[in-house]
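Here the complex is missing one protein chain, while the rest keep their positions.
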Amino acid sequence: MPDIPPEESMPSIVALTSCALQQGVAAEISQFVYRRGGKIVDYEQYVNTNEGRFFSRVEWLPADPDSTPEATRADFVRELAEPYHMEWQLHFQDRETRIAIFVTREMAHFHDLLVRTLSGQWNAQVVLMVSNHSDLATEAGRFGIPYHHFPVDKSNREEQEARQVDLLQQNQVDLVVLARYMQIVTPVLIAPFANRIINIHHSMLPAFVGARPYHQAYARGVKLIGATSHYVTEDLDAGPIIAQDVAHVDHRKEPERMVTIGRDLEIQVLARAVGLHVNHRVWIDRARTIVFD
Amino acid sequence: MPDIPPEESMPSIVALTSCALQQGVAAEISQFVYRRGGKIVDYEQYVNTNEGRFFSRVEWLPADPDSTPEATRADFVRELAEPYHMEWQLHFQDRETRIAIFVTREMAHFHDLLVRTLSGQWNAQVVLMVSNHSDLATEAGRFGIPYHHFPVDKSNREEQEARQVDLLQQNQVDLVVLARYMQIVTPVLIAPFANRIINIHHSMLPAFVGARPYHQAYARGVKLIGATSHYVTEDLDAGPIIAQDVAHVDHRKEPERMVTIGRDLEIQVLARAVGLHVNHRVWIDRARTIVFD
Amino acid sequence: MPDIPPEESMPSIVALTSCALQQGVAAEISQFVYRRGGKIVDYEQYVNTNEGRFFSRVEWLPADPDSTPEATRADFVRELAEPYHMEWQLHFQDRETRIAIFVTREMAHFHDLLVRTLSGQWNAQVVLMVSNHSDLATEAGRFGIPYHHFPVDKSNREEQEARQVDLLQQNQVDLVVLARYMQIVTPVLIAPFANRIINIHHSMLPAFVGARPYHQAYARGVKLIGATSHYVTEDLDAGPIIAQDVAHVDHRKEPERMVTIGRDLEIQVLARAVGLHVNHRVWIDRARTIVFD
Partner (left out) sequence: MPDIPPEESMPSIVALTSCALQQGVAAEISQFVYRRGGKIVDYEQYVNTNEGRFFSRVEWLPADPDSTPEATRADFVRELAEPYHMEWQLHFQDRETRIAIFVTREMAHFHDLLVRTLSGQWNAQVVLMVSNHSDLATEAGRFGIPYHHFPVDKSNREEQEARQVDLLQQNQVDLVVLARYMQIVTPVLIAPFANRIINIHHSMLPAFVGARPYHQAYARGVKLIGATSHYVTEDLDAGPIIAQDVAHVDHRKEPERMVTIGRDLEIQVLARAVGLHVNHRVWIDRARTIVFD
């Protein structure tokens, strides 16, 4: 057993809400918890004063651990969501987030995510892997993770994605992580998992179009390389950004070392993004995220 | 005229509050603004759920620009501060923060702060300079800033500080910035300006005791040098921290270059701290700050 | 007088060289100094092993401070540059870099650069300012810097640049800094100052095309904003990069605050780039820089 407790393992409830800014809405959210004897353990809100919009994340320990999610959800709708015309999510933290990881041949990203679930850092479980190659099957087996090989090319992409959707739904997958999955994904996969697919990619300043971006970055003498993790939307690489970071480089870093540095950075940024998601700290507001960190 | 508008120049009002977490306190703060037809332009709060404590910063544009600060203040006390047992501050942004800069012989920190007031970035004015040396008098004169020379040594420290306090009070100084003022300050100066004196110092990992910290850092091969800006309390260098940052160095940086890098970093961190203070974004909660950034 | 010594003020000589990798070239460079009794105070080199290319920066204190630059230069050519087919620069540090700052209406960048020259941090002097507006003339006058107003529009751009080149050459300007100079510059200005014009611009991840990039970045929810300083070439914003950095932002930073944060970042990055240039730490190798930092 690790000697550091899991980040957020208590059987708490998280409510994410968004509504027009109204008198007393924050008070009503707290009241909802207090009326049931709950204890708020984390409260954060964001008010967009320009647009008159209220966003909040409230996490609480319920007094009655036996109250069912269904009952709480029904109460929440009746007492808060409907009267205040909220968009909302309720997450019951005793339920693990079920993750599917899509990979190609690179295993470092997958390993990092897996270790974070195994070590109990996240209240999450990797339930299956999907790949268009068979290379990582053995590695998945080492951890007892079912590995599904879907060879994909232009001719069968949508058909294979339909089969992937079936698989994900049968396994009650909550979150798909594209961990260097070197394939385009189409609306067949995206639509049923809207706001539940996270991708990672490198980001250059300036942006380099075309092949071998690290070689281009080297030739231009960039001093930073970056990584961006975002939700996948139909507009490629333009979904809401969850996390970004950069690493400093100089002229001595050959393209091969930039690739290594970039990979480490991608792993860190992807882990940050997935961690924020599984802890229910991200709200999507049109093309942007509100991150209650 | 600069083509970028001042950061926060509108004649807005900022209320900083702290109180026990109570039903409806956030709603009541908003109501206080709305009842007067005001428009909230920035609302941030922090709830310390462990301690049951509520903190907020609200900034609004009053409907009636002619309402006096005195009237607003009286209303605020009656309608909010007293009923909710708040600690509070009210700041009227049409009033500039009046800054005194204490220096020794180094002018880069002073220049940076001065430029930020002159360029209109901050709603603040440098009204005087104090030094234990006369070296920077000419430089102050270039900008028309009154320069006060107070030679200080062990024998006359408290006496001179008493005179400094008189000077500061006569000039209605709101904030004292120790911009590399290489003198110990005593409670004679600190007490009347509690939570209104900001200092900057370098910070090393690990901390090096004794003389020439950059030479020690070099000999130990540190990879980071840091700077910390904090409010001055009687416990030297242990006051609430407002801002911190680090710069990366390597073995090639001789102590002299570390000093230069450290100085630039100090200037940035000090500017961040002073900017947060003059924009009324800092609340002091015992030994720590709540920064509404 | 500041109590921190100037960064690099001694009457040293800096040689920057680049040549094909050859036996003994580094030894010969050192020998050149030692034969004359000089003391090397800084030696850095970079070997691009893929391309078989050698780059170095050597800084030394000459034994005979009265030897003329002309004599040293002639010796350098005969003993090193010609035998080794070097590209090279020789800089005599007792000669200040003469800087012209081009501005529009924003004064923060200009002030920062000016303070660094006035405080003696750099061995450099701002000898004149150029603007297409008259707004900052008073501010320049405060520091006694000649201010030249060249109204520029599409119809007269090249004609005005020709006059600017005359002015710069008459004033023996070594370096032109575009400190938020909101004008396109053409080969008329660029050609005679090749590799001697430094620009600063913001950099976004991803890059946003079109107007109001900070508003676009806000709408997309970016978590980083960046700045890039580079030499100006005819290919707009594609010149060799000298320095880059980023600042972290979150959803709470409205576009106006992003602009402020971006401006501060630009000032830092521009100062880093100009400091590297005036200390002769940058070598341009095709589209990239070798920074001997």
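Labels for the chains are A, B and C, by order of writing; each one numbers its residues from 1.
The rule is short, and it goes like this: contacts are C-beta pairs under 8 Å (C-beta built on N, C-alpha and C of every residue); 3 or more make two chains touch, one makes a residue touch a chain.
Please read all numbers here as calculations on a predicted model, not as lab measurements.
*Asks:* For the chain left out of this view, which of B:46, B:122 or B:147 touches it?
*Replies:* B:46
*Asks:* Quick one: say which of B:35, B:78, B:95 or B:223 touches the chain that got left out.
*Replies:* B:223
*Asks:* Contact with the hidden chain only, please: which chain A residues?
*Replies:* Within chain A, the residues that touch the unshown chain are 1-5, 7, 44, 104-108, 111-112, 115-116, 118-119, 121, 135, 142-143, 252, 256-257, 259-260, 263-264, 268, 271, 293.
*Asks:* Which chain C residues would touch the chain omitted from the figure, given the whole complex?
*Replies:* For chain C, the residues touching the absent chain are 23-27, 30-31, 34, 39-45, 47, 49, 248.
*Asks:* Going by the touch rule given at the top, which residues of chain B touch the chain that is not shown?
*Replies:* Where chain B meets the chain not shown: residues 46, 50, 203-207, 218-224, 226, 228, 237-238, 240-241, 243-246, 250-252, 254, 285-291, 293.
Definition applied: only the chains that are shown with their structure count from here on.
*Asks:* What is the distance in Å between the mean C-alpha positions of chain A and chain C?
*Replies:* Roughly 42 Å separates the two chain centres.
*Asks:* For chain A versus chain B, what separation do you get between their C-alpha means, in angstrom?
*Replies:* Centre separation, chain A to chain B: 38 Å.
*Asks:* Could you say which residues in chain A touch two or more other chains, in rising order?
*Replies:* There are none in chain A.
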